[in-house]
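One protein chain omitted, others in place.
Let's look at chain A:
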Amino acid sequence: MITVRSVSGSSQSPRSPSSQPFLSVSVTDPVKLGNGVQAYISYRVITKTNFPEYQGPEKIVIRRYSDFVWLRDRLFEKYKGIFIPPLPEKSAVEKFRFSAEFIEMRRQALDIFVNRIASHQELQQSEDLRTFLQADEEMMERLRSHETGIFKKKPADLMQIFKDVQSRVSDVVLGKEKPVEESNPEYEKLKNYVFELENHLAEAQKHAYRLVKRHRELGQSLSDFGKAAKLLGACEGNALGKAFSELGAKSETLSIKLQKEAHQLLMSFEEPLKDYVRAVQSIKATIAERANAFRQQCELAETIKLKEINLDKLMLTRSDKVGEAEIEYKELKAASEEATNRFETIVRLMNEEIVRFQEQKTVDMGIAFHEFAKGQARLANGIADAWRSLLPKLEVCSS
């Protein structure tokens, strides 16, 4: 299984001596805890690091899915502009929630999630990450349940609310009907690209998932066919019966191979595709953040203008409100600078992120394609070998 083991910074030396800074995390050992409706899965999160900010070279904690969600939400809040690695979805279907396959899929996705954070130059410095990796379970629970209300929602939803509220407010304030948007053609292109990419990827992922199903179905039908052939063989007897029995046995063997390959396909191909889709959705959330920041900046700029006019007016009339107004004006100016900074940071970060993202995805997909092709070749060769071994036996039966 390919996982993204992190190496911090830009150098790639996995077997580095301890002088090289490293942060390595793994998510393992899913265990079902609790009863009935309250039941959930807990994971072991093992951290190995030589970062000075960490408590020690190795730490093991127990975490559950909602802890990961907490981490993601915090990072999303603090590191606007950075594409926060995506989390696997909460499963909707109850009975599927504890199936071995689902648990494995989720574990893998969570492992990739944490490792991506740990190998990201900025994100790996996050205090929230440190908390997540080191805090004891009680503290984690406190932190987790402290985040109520809107923070429980997905960032995309969150942003949507902000967007709606703010755009309405700003519309009223500015007397405009449309929300303000950047007029940056390259950025427009990027946005279109992201939205269209999601569609294409979703389709590919859909077919990948179907392909997994097809493998299972073919496996099942080979098994059934094998059984029928064996029964027929028993009925026929003699050479022909033997031939049928052999065929049936081979068929059943191949059925097993197919089921195995179906699982591989799911974990090594379909899941990375799904992950890709989620990553694109995360980018969309960042796009929303940027739009937000832009709007805030514009609003404040407008508000400042109005305040300037107002201030001048007050100064002319030598009103005693001038002092107040001046203070307000200064505060607004500071806020406006901050908003501009925020926005420009987001732009800068996004530009870096998009390069990193494209490179990362090329690697991720390269690996996924490789695994896919390898698996298919392995399966096909297995099928060829199995059937081929039957031929001499059939010859014997004929003579």
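We adopt the following convention: a residue touches a chain if its C-beta (ideal position, glycine included) is under 8 Å from a C-beta of that chain, and two chains touch if they have at least 3 such contacts; residues count from 1.
Going forward, contacts and distances are computed from a predicted model.
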Suppose you had to identify the omitted chain by its UniProt name; would it be "ER membrane protein complex subunit 1", "IBH1-like N-terminal domain-containing protein", "Sorting nexin 2A isoform X1" or "Geranylgeranyl transferase type-2 subunit beta"? "Sorting nexin 2A isoform X1"
Residue of A:Val25, A:Val180 or A:Ala243 in touch with the missing chain, whole complex considered: A:Ala243
Option touching the unshown chain, where A:Ile60, A:Leu143, A:Leu197 or A:Ala288 are the choices: A:Leu197
Considering the entire assembly, which residues of chain A contact the chain that has been omitted? 1-3, 5, 14, 189-190, 193, 196-197, 200-201, 203-204, 206-208, 210-211, 213-215, 217-218, 220-222, 224-225, 227-229, 231-232, 235-236, 238-240, 243-244, 247, 354-355, 358-359, 361-363, 365-367, 369-370, 372-374, 376-377, 380-381, 383-384, 387-388, 390-391, 394, 397-398
